[in-house]
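Only a single protein chain was left out; the remaining protein chains are all shown in position.
Each chain carries a letter (A and B) given by its place in the written order, and its residues are counted from 1.
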Amino acid sequence: MAGSPPAASSSRDPRGPAAPGALLSAADVARVVDRMAHQLIEKAGNGLADLVLVGIPTRGAPLARRLAARVEAFSGTAIDVGTVDITLYRDDLRLRGVRALEDTVLPDGGIDGRLVVLVDDVLFSGRSVRAALDALRDLGRPRAVQLAVLIDRGHRELPIRADYVGKNVPTSRTQSVKVRLAETDGADEVRVTEPEERP
Amino acid sequence: MSSYLIKGARVLGGDPADLLIKDGRIAAVGESLSATGAEVVHATGLVALPGLVDLHTHLREPGREDAETVETGSRAAALGGFTAVHAMANTDPVADTAGVVEQVWRLGQEAGLVDVVPVGAVTVGLKGERLAELGAMADSAARVRVFSDDGICVSDPALMRRALEYVKALDGVVAQHAEEPRLTVGAQMHEGDRSAKLGLTGWPAAAEEAIIARDVLLAQHVGARLHICHVSTAGSVEILRWAKARGVDVTAEVTPHHLLLTDACAEGYDPVFKVNPPLRTDADVEAVRAGLADGTIDCVATDHAPHAVEDKECEWAQARPGMLGLEQALAIVQDTMVETGLLDWAGVADRMSVRPAAIGRLTGHGRPIAPGEPANLVLLDPTGRSVVDPAALASRSRNSPYAGRELPGRVVATFLRGVPTVLDGKAQR
Partner (left out) sequence: MKRHLLEAADLDLADATLVLDTAAQIEAALSGREVKKLPTLRGRTVVNLFYEDSTRTRISFELAAKRLSADVINFSAKGSSVSKGESLKDTALTLEAMGSDAIVIRHGASGAPHQLASWVRGSVVNAGDGTHEHPTQALLDAYTIRHRLGRLEGVRVAVVGDVLHSRVARSNVRLLHTLGAEVTLVAPPTLLPVGVGSWPAEVSYDLDAVLPKADVVMMLRVQAERMNASFFPSAREYSRRYGLDARRMAALGDDAIVMHPGPMNRGMEIAAEVADSVRSTIVEQVGNGVSVRMAVLYLLLGGAPA
């Protein structure tokens, strides 16, 4: 992230319009996505037409669509979007009950030779990203793969880092970061909760 | 020979009375009896019945001593309150000669727990081709009076007619396992809704009823005595009622399991519930209970059928049919007939002792509890309930369909000609 602007404009106004206890309000989320779109355009340069934004379900999928829409709005270039379900690639399947699968959808023509940016809501241990990389390997051979996340909360367990970060949020391991998006949860909001607050 | 003074037993469930047992007989029945030197058995609250008689027991010896022996089966019988059991002929070798029936009879005498009364095969090797030497078996030390190919139906109508006729000269009876074999090829369970769902080949009620209808007509035609084994369907009860009304000399038995269990038991495919004839429907259970209550069905017979573990812990279709019955028979009759109000204890004595003894022509069993009669008795505690544990059974096999089921009553003591074979619920030898 060398050379990119200082992190998260929303940090200037953390209380602002957000609901009590919320880390990011709806307006914050929109600003963060806009800024990430600008960064993508800047970094991709002439390669923008090659770009495919591939969301990791559940919330990475709508985030990828929003990012694509903003990139198109700012650059005038239509951006391909896809999703890759990583459930069947997870290394922690035995740790909880069986999960329903989500869609894997790639643009016509696939991802061979293209610049794939994986999009997810929260970067934590890095295991989801690793699973997504495994899935991508089975799906094709991109020219390069990058990673964009709305929140990076630290505590990596694998040598993985994001190329685009909406907001760095220092947390303790026991806290949880809850991202809500209009498409999946009815409204945009990011909240850090303590263990006892979990339902 | 020791004498016993049974204090306060309710004879046939009536008022308490004392029973003095001496020299193998009932010496006195009355209030406040005393006898010096007699061992006192406290029987307050216990019901006294004549020793039970089973017309249908598979003791497996000779041939499958791994499943049961005459001795282990006799012990199970005594613990169940029986003083006489009829040992079915489908052993290996088949009990179709005087030699085999005498061997079984002698083994019973040696065990000394119940009178083991051999049943003779109707046909040589149970093959249904030609009559066995019925007269020789009748004349043997075993004094065979009941003849049966049980396990297999005497399906050839001409052969059945001859058998019925022939045993008239022996004061015998043919006990028919009523199953038209062509209608039960590969049959696994009662044919109906459940067999359709479970994908198990059906055993239609009509296969039993058709043979019973045929045989009551044959028995009437030749004026012979006929006994029907293990009646299991409502239709069979109706045919028997009709036949008896017409004066046919037919008797019939029902098993404890057909009084209690239905084809719903097959749902889990546990072969412990595989039996022949199969468990039927609720309506059939209701009909056989009613038939036993009104006397259309004369008696309860266990069809006690021990099987080794490997013959039951396998696929349903491969499993041998049959289930244990001796040790729980009385409890199930109490559960299904007494506690439902269909029979009183006098009725139980009639259906489990008097009538089966008469059918088997056993002169020393099924007698009144009165002075001078042989002291064949059972004392049972009708109160309390207990859960059946197959591991605790005296039978050598474990295929009890009642495992884990709570049943009423308990056999406290059994006397065979004045000798206790069971005391305090424990076998005495």
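Just so we're on the same page, a contact is a pair of C-beta atoms (placed from the backbone, for glycine too) under 8 Å apart; a residue touches a chain by one contact, two chains touch by 3 or more.
For clarity, every value in this text was computed on a predicted model and none was experimentally measured.
Between the chain not shown and the residues B:Pro204, B:Gly295 or B:Pro390, the one that touches is B:Pro204.
Among the residues B:Glu191, B:Asp284, B:Asp298 or B:Asp350, only B:Glu191 touches the chain that is left out of the figure. Set against the missing chain, the residues B:Asp23, B:Glu129 or B:Glu310 yield one that touches it, B:Glu310. Not every partner is drawn; the one left out touches chain B at residues 188, 191-202, 204, 268-270, 310, 313-318. In the full complex, chain A touches the omitted chain through residues 85, 87-90, 93-105, 110, 134, 138-139.
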